[in-house]
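Shown here is a partial selection of chains from the complex, left in place.
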Amino acid sequence: MSLTVYRKAHFNAAHRLYRKDWSDEKNAAVFGKCSNPNFHGHNYELEVGVTGEIDKETGFLIDLKILKDIIKQEVEDPFDHKNLNKEVAVFKDLNPTVENIAIEIYNRIKKRVGAAFQISVTLYETPRNFVIYTGPV
Amino acid sequence: MSLTVYRKAHFNAAHRLYRKDWSDEKNAAVFGKCSNPNFHGHNYELEVGVTGEIDKETGFLIDLKILKDIIKQEVEDPFDHKNLNKEVAVFKDLNPTVENIAIEIYNRIKKRVGAAFQISVTLYETPRNFVIYTGPV
Amino acid sequence: MSLTVYRKAHFNAAHRLYRKDWSDEKNAAVFGKCSNPNFHGHNYELEVGVTGEIDKETGFLIDLKILKDIIKQEVEDPFDHKNLNKEVAVFKDLNPTVENIAIEIYNRIKKRVGAAFQISVTLYETPRNFVIYTGPV
């Protein structure tokens, strides 16, 4: 009786796409206007899915208040109204593409919800571009 | 050549989360304001997915008018503008969490569409909380 | 230089439409399934608009954190996860139609934001039905 519960959240952040070890020309050629050295930003919309067994006693898969708090602590507090390149340690050396941000969010939430659950992360960078990451295969 | 067709529907209902065999204090502790004895309610948004083979003659997987009628008979008519705890028999002894409502909807539709199709149920309790149930595994 | 700032919020509540001084038959005839004595419910989506002059110093019309707190205190705290007929005093004798709920919300917020601002209230009862109220004319 496996089922997935989803909780939506969001955060606003600045970022730029680039690699320190590339020239400005190469960064501009590969990442285009996303590589603007003055940064740009997004309203990231996040959906976290938790898959597992329902607790027969409560009828809950997971208490959504607990999931909401985990998302707040692991994602909203450290990412919201921040410059991802400058203020989130992992992105100092890792390009903050929407792919890499989704994987980082997965890793942060996965280690908090316990081994009984599988996790999925859906992350919208714009209303037209998004990714889904469900963990290593 | 397997494909999934989805149909959206919705219903408005009152409910409360609680267990008869628990004290009011325990219900309040576990279910919080969702356990309000006077009930609260939601606009439930439903997406029913039907997976199967396309009929080569019509190009339809399933006639959506038939699926729409099944959803109306099995979900909208018995659930819409109702008090789930008081007026839907299964929830007299089963806590009407969004997880349990999704499973009940799955069971009702599954027995109507025939063995040739697999079913998925996506149920939004609020714009930020939803579940997906795809049947026993 | 007049402009309107909007803030969205939401609350979930149970209600029924009826008049105490009407028979059950008349309530059912006029209000249909919305008059179910066991209640039903909605996810109410709210947009509060505040019209006025921009503060030249800050570039804000109104600090949205203040508006957000007013909406929380005047609407979300007293209405969310409540039975409007039973738990919100004004609706003990006033039918909680979406029209009357919007007017009540207007009155509550209007008296908090000060005479320098005009208020508008947009209230969705379902994704397809909503009202806009901008005050007495």
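We call the chains A, B and C, going by the order they appear; numbering starts again at 1 in every chain.
By definition in this document, a contact is a pair of C-beta atoms (placed from the backbone, for glycine too) under 8 Å apart; a residue touches a chain by one contact, two chains touch by 3 or more.
Everything numeric here is computed off the predicted structure, so don't read it as measured data.
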Worksheet item: If 3 of the identical protein chains are displayed, how many copies are present in the complete complex?
Response: 6
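One rule holds for everything that comes next: only the chains that are shown with their structure count from here on.
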Item to complete: Make each chain a node and each touching pair an edge, then name the shape: line, ring, star, complete, other.
Response: line
Worksheet item: Going by C-alpha centres, which chain is most central here?
Response: B
Worksheet item: Same or different: at the chain B/chain C interface, is the fraction of residue numbers used by both copies above or below half?
Response: same
Item to complete: Go ahead and align chain A to its copy chain C using Cα positions, then give the rotation in degrees, nearest 5.
Response: 180
Fill in: Top chain pair, ranked by number of contacting C-beta pairs
B-C
Fill in: Cα-centroid distance, chain B relative to chain C, in whole angstrom
28
Worksheet item: Approximately how many whole Å separate the CA-defined centres of chain A and chain C?
Response: 34
Practice prompt. Could you list the positions in chain A whose residues touch two or more of the other chains?
Written response: none
Worksheet item: Given the complex with chain C, which residues does chain B contribute to the contact?
Response: 10, 12-15, 33-34, 36, 38-43, 45, 80-83, 86-87, 126-127
Worksheet item: Along chain A, where are the residues that touch chain B in the complex?
Response: 1-9, 49, 54, 57-61, 64-65
Response to the item:
Within the complex, chain A is touched by chain B residues 17, 19, 30-32, 94-100, 102-103, 127-133, 136-137
